[in-house]
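I'd like to ask you about the structure that follows.
One protein chain is absent from this view; the other protein chains keep their places.
Chain lettering (A, B and C) follows the sequence in which the chains are written, and residue indices restart at 1 in each chain.
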Amino acid sequence: MAFHLDTDKLVDLDRAVRSIEDGALVALGGGLSARLPMALVRELIRQGRSGLHVVGSAHSIDVDVLIATGTVTVCEESYVGFEQDLGLAPAYRRAAETGTIEVRESCCVTILTQLRAAEFGLPFLPVRGVKGSDIRRLHPEYREVVCPFTGETLVAVPPLRPDVALIHAPLGDRRGNLHLDQPYVLDERFAAASRNVIATVERVGSAEEVAAAGVTIPAHLVSAVAEVPYGAHPASCYPAYAYDRAHLGEYVRAATAGGSELAEYLDRYLTGQPTEEAYRKLVGADRLAALGQWSESIDAWKELFR
Amino acid sequence: MAFHLDTDKLVDLDRAVRSIEDGALVALGGGLSARLPMALVRELIRQGRSGLHVVGSAHSIDVDVLIATGTVTVCEESYVGFEQDLGLAPAYRRAAETGTIEVRESCCVTILTQLRAAEFGLPFLPVRGVKGSDIRRLHPEYREVVCPFTGETLVAVPPLRPDVALIHAPLGDRRGNLHLDQPYVLDERFAAASRNVIATVERVGSAEEVAAAGVTIPAHLVSAVAEVPYGAHPASCYPAYAYDRAHLGEYVRAATAGGSELAEYLDRYLTGQPTEEAYRKLVGADRLAALGQWSESIDAWKELFR
Amino acid sequence: MSARAKSNEQCFSIDEWFVVALARTIRDREVVFHGFGSPCAQVAMHVARHSHARDMMLVEGATYSINPEPPFIPPTGNDLALEQGASYRMRFEEFFDAAIRGDVDRMFLSGGQIDRYGNTNVTAVGPLERPKVKLGGGGGGCNLAATIGHLSLWTTRHRSGRTLVEHCDFITDMGHRTPAGSRAELGFAGGGPEWLVTELGVFDFDDGGQARLRQLFPDVSVDTVRAATGFEVQVASDLRSVPLPSSAEIAALRAVDPLGVRRSEFAPEELRRTFSHGQSVGCAC
Partner (left out) sequence: MSARAKSNEQCFSIDEWFVVALARTIRDREVVFHGFGSPCAQVAMHVARHSHARDMMLVEGATYSINPEPPFIPPTGNDLALEQGASYRMRFEEFFDAAIRGDVDRMFLSGGQIDRYGNTNVTAVGPLERPKVKLGGGGGGCNLAATIGHLSLWTTRHRSGRTLVEHCDFITDMGHRTPAGSRAELGFAGGGPEWLVTELGVFDFDDGGQARLRQLFPDVSVDTVRAATGFEVQVASDLRSVPLPSSAEIAALRAVDPLGVRRSEFAPEELRRTFSHGQSVGCAC
């Protein structure tokens, strides 16, 4: 928290990520396979960060690949997976089943409430639905509180103050103003509740351009900005590009197989590529450009999902 | 609450206001002398409504004239007045000093918190700062709650669910989508926490036009919309017009004098004008047009405030 | 519409009939939401809005957009296609707040396990400390299930025998009753599960909150349902066949889901089940 008043926060990706410590409580922006902070995730892996406690709503390859690389100790997401299309998250599943990570699965509403407690400066907030759910068994830290008006017993949850929120945006300026397209998912709440926000943007624009597009997350909440084209790939970052379903499929197959196949994927796309530039080159300019062709026609858009 | 799904909510002002019952808990949108729902306030007075409990943040002529006409029984605003420029609110002051209204003065943050309790579906929420303040003496309904994590004693406040929120917007459509310019003050929170939202708009546009301008309050929260040009006068409704400082001065002088001078003002501008059309005619097309000339030059703008 | 297309609508497969059965759990003028990763429910909502529930309010499951007209349903729930033509796009918290305060009338929920009370498990099969299968997780379901007006549950994996179970290994989202108590005892305003639609038939819930078989697909027997169900199957006295989909419903469904993402929920062998309006089983078209 405490506002970030520096007027130029533009740094390179390496430096932005270097400020994140082992063991940090990290909020991941975006959701499902949209606007995930993948360049930041890849850089965390390249830098060999470990012991992270990740929090978020419904996520996919970002969390799974962090787990596959042994970067995560505690996972407090509401969902990790690839929906019906590609199924369960292989590394998450394996780590949970073998006990190599601690699963503190939570509920979107509870996470929202905990972020709000931090954002509102309150030491607790009440939620209701957790009472009927075994999710509560995963959270011995929850307490109870009795409503002084109705006598209803509610579950009390503590504030959630991430050390850092990792957010990818289509556009931002050097001061740190970010423009996002909807859905913002929890990004606005993460930004207000977290001590630091590290953002990557598809493109750095002028302050005027960002203001005209609309500031979704204001500069005073943001600690660093790095310009990383295709920084959400293989997730989508509309309007720039749709998600790369084929790449996600390739990952899920490798991660499901595990062992050498997974190692090969990780080496090929992550540890084997020292920079995002190298990653983009490997994925291929043609492939990346194709993901941007969704806007040409409905048929072109549909074709990306076949 | 319960969403309002009708597809055409356009009604005339008379009908919109007729749904508000005597004794209703009424939230007033806008703030200070900006975007006040004055046409709705005038219509309430014309229809002789009584016993209203009004809530809001910092307000001026809307609350004062409702009090001057005996429409209000309980006033739960955080501030009623005309700032340094025109000073204390005469009718509010007199009614409070003579005990003809009940003053439940509150704090913006507490009102926000109570609206959030309603919006979040919670039976209470905690606030902190009220503890050091005599504001608490005005609210015997407040209780205490102990944080189960820190042991801190906080003040517990109940949900605030207005029967109706009165909101004036520069633009809206027939379904009830409203576009507002910032500051929104509490209007978004009022809309989500109130059982009904009755809106006036400077102009009804197409759904496309409102979507392009940006929907601030979505149709499903709005129960009725009436088109009333200059519906905020003598408050401002930018970008259409600045506030009418001379008119506010005229009101404050009459209300300070009280007696026949106040009665004359009320008759002239409120009870003597059966419709908003008549009100606008009385104020004068030239005068109203002049308030829109703020955008012509800085000097023109400044001139309105001399 | 060509004669060929019209003829095709006389003939439909289980995924299509199933989605229509789901759609019919929606009443007109309801505010309805589906969770992400739920293509059958997602398609069903669009079918309902284009057939019997034209004035419903449809809230997309991961974009929170209202009444969009997507050019197609993509295989991922957070995609711009699902915002096209929307009348409004809610913020994440705007939707969840509305649902928690009781302004959302219906939600679709599924589960890797579902018990007789409609409790669902999307967290883990087997012991929690060392699960046999770690499922994806519940998203926002745990709180939403407490307050949303009605729940339409569904599964496309009833026949597996592993889905409708005596006891959920883990209760992610509450149905009518858990070991912690009933909804009334917990103070939950939401009505809980109203329907449970499976690829074998349709259940409602009795006054005690227990599932009761109301309708069967015509190629399914009560014995098949009993064999596939881990709890004792109550059968309604007026058990009947699942009502046939209309041509209009089938047309709406095919228009909104040209990629067939709904089919990803079914085992391949189920998808061979086809039907027609003339004959109830084994369509040859």
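One rule holds in what follows: contacts are C-beta pairs under 8 Å (C-beta built on N, C-alpha and C of every residue); 3 or more make two chains touch, one makes a residue touch a chain.
Because the structure is predicted, anything quoted here is derived from the model rather than measured.
Contacts of the undrawn chain with the visible chains, over the full complex, involve A, B. Touching the missing chain, out of A:84, A:113, A:177 or A:200, is residue A:177.
Screening B:117, B:130 or B:270 against the full complex identifies B:130 as the residue touching the chain left out.
Only one of A:23, A:70, A:87 or A:218 touches the absent chain when the whole complex is considered: A:218.
Only one of the listed residues, B:97, B:208 or B:286, touches the absent chain: B:97.
Interface residues of subunit A facing the missing partner chain: 1-3, 5, 7, 118-121, 175, 177, 192, 207, 211, 215, 218-220.
Where subunit B meets the chain that is not shown, the touching residues are 31-34, 57-58, 77-81, 83-85, 88-89, 92-93, 96-99, 103, 105, 107-110, 112, 127-135, 137-138, 152-153, 181-186, 188-189, 236, 238-239, 242-243, 245, 294, 298, 301-302, 305-306.
Everything that follows uses one rule, which is that only the chains that are shown with their structure count from here on.
Each chain's centre was taken as the mean of its CA atoms, and the one lying most distant from subunit A is B. One inter-chain figure worth recording: subunit B and subunit C are separated by 43 Å, centre to centre, where each centre is the mean of the chain's CA atoms. Averaged C-alpha coordinates give centres for subunit A and subunit C that are 28 Å from one another. If each chain is reduced to the centroid of its CA atoms, subunit A and subunit B end up 40 Å from each other. Contact of a single residue of subunit B with at least two other chains is seen at positions 121.
Shown for subunit C are the residues that touch two or more other chains, namely 100, 147.
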